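Just dropping this structure here.
Rather than the whole complex, this shows some of its chains in their spots.
As written, the chain order gives the labels A and B, with residue 1 at the start of each chain.
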Amino acid sequence: MTDVFTDLDFAKLDISRQSRTGAAETIYCAGKTKEQLLKILQTFKEKNISVLGTRCSVEQFEFLCEHGVKAEYDELSKILIYSCGQTNKLYGKIAVCCAGTADLPVAEEAAKTAAFMGAEVCRYFDVGVAGIHRLFAKLEDIRQADVIIAVAGMEGALAGVLAGLVSAPVIAVPTSVGYGASFGGLAPLLTMLNSCAEGVSVVNIDNGFGAAVSACRILRRIKK
Amino acid sequence: MTDVFTDLDFAKLDISRQSRTGAAETIYCAGKTKEQLLKILQTFKEKNISVLGTRCSVEQFEFLCEHGVKAEYDELSKILIYSCGQTNKLYGKIAVCCAGTADLPVAEEAAKTAAFMGAEVCRYFDVGVAGIHRLFAKLEDIRQADVIIAVAGMEGALAGVLAGLVSAPVIAVPTSVGYGASFGGLAPLLTMLNSCAEGVSVVNIDNGFGAAVSACRILRRIKK
């Protein structure tokens, strides 16, 4: 395995990541200028590599469009997809569960990222523990999944409750949804880290993307 | 109503509290010397007033015994009771639920305080959300209570899950049970404050006593 990269002026594109870590190429768009983003996408295009962008603003997307980049964009999750061909399908299934409607952007970031990487994704939205019968109504379906991504803000109890009910690994995503003593997502982050039920591991606040990558790494071990 | 107190050298005993707030007399024993505690109990004894002590150490209790104070003591909850007659019974019932075995000292502090104040108390211990079927097995019983005290450490999800399942007010007590990112009970405290289910209010970490007093204030409004 040779680790190589393309050296732009302001960035070193890690174009060997797929061979090294198994994951497709991705770009964190926040904090990059429109011009930098354009140059990066043009480089991937030249190399005929598909790429997923996260936290892409509408302004960034429109600038790319104006300069001839043909990409898909989802405003809710702020996901940008530049695709130049088919993805290898992964075995197994990921369930993306979220507690409330306000958690949708993060849940969709997870779902779209996983789908881009080749996973089969099932969505179970608004199944938070405040009305736990909604979760139980979907439980048998959720139990079919190989990995569960549990997205929740406010108190963040969904992940722990789920982990006590299923046998698959649960990847918990705290969100910044809430106010006051949520402290920007600190509350559900701590809840999830302190889960009494076993089998929960946690990613950064609002990091649907990271949860999806971890989930796909798991799927890649199945029937390898 | 006349607000009076007895002025010891180091303390002003608030002996009119019962008439003002309805609650029996109580002492927070931690941070008081054995001699101070003895003098306080002797004063109440002289005035023929029952009193409950919280966070009483074994050393404090033994010192009181050696000096002729006849009181009951529970080592688990660190509750001291000096009783000089019967308590008025309150109408209604309090359910004290706790998530795990390690939460017992706090749950018992709540249960014993409420009983001292005249409430009927039912205990539902080790019903945490990690094995949620244990909670459901007791749910119909819990629904009979007029107030629910939910005691939980670690992730603290019990209060919110309960509040979504019952119609009574839920008073949540976070405990310092846990380690690492529990940060001494901060995690369940934030969980409970951010509960998605309505009807939860929260007291200080490990404050079973305070939860019981609030619960008894509620019972006192019933059939007044």
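As a convention for this text, a residue touches a chain if its C-beta (ideal position, glycine included) is under 8 Å from a C-beta of that chain, and two chains touch if they have at least 3 such contacts.
In this text, all values refer to a predicted model and were calculated from it rather than measured experimentally.
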item	value
Full count of same-sequence chains in the assembly - 2 placed in this view	8
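Keep in mind that, in the parts below, only the chains that are shown with their structure count from here on.
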item	value
Angle (degrees, nearest 5) of the CA superposition of chain A onto chain B	180
Distance between chain centroids, defined by C-alpha means - chain A, chain B (Å)	44
Chain A partner contacts - residues on chain B that touch it in the complex	99-100, 128-132, 154-157, 160-161, 163-165, 178, 180-183, 186-188, 190-198
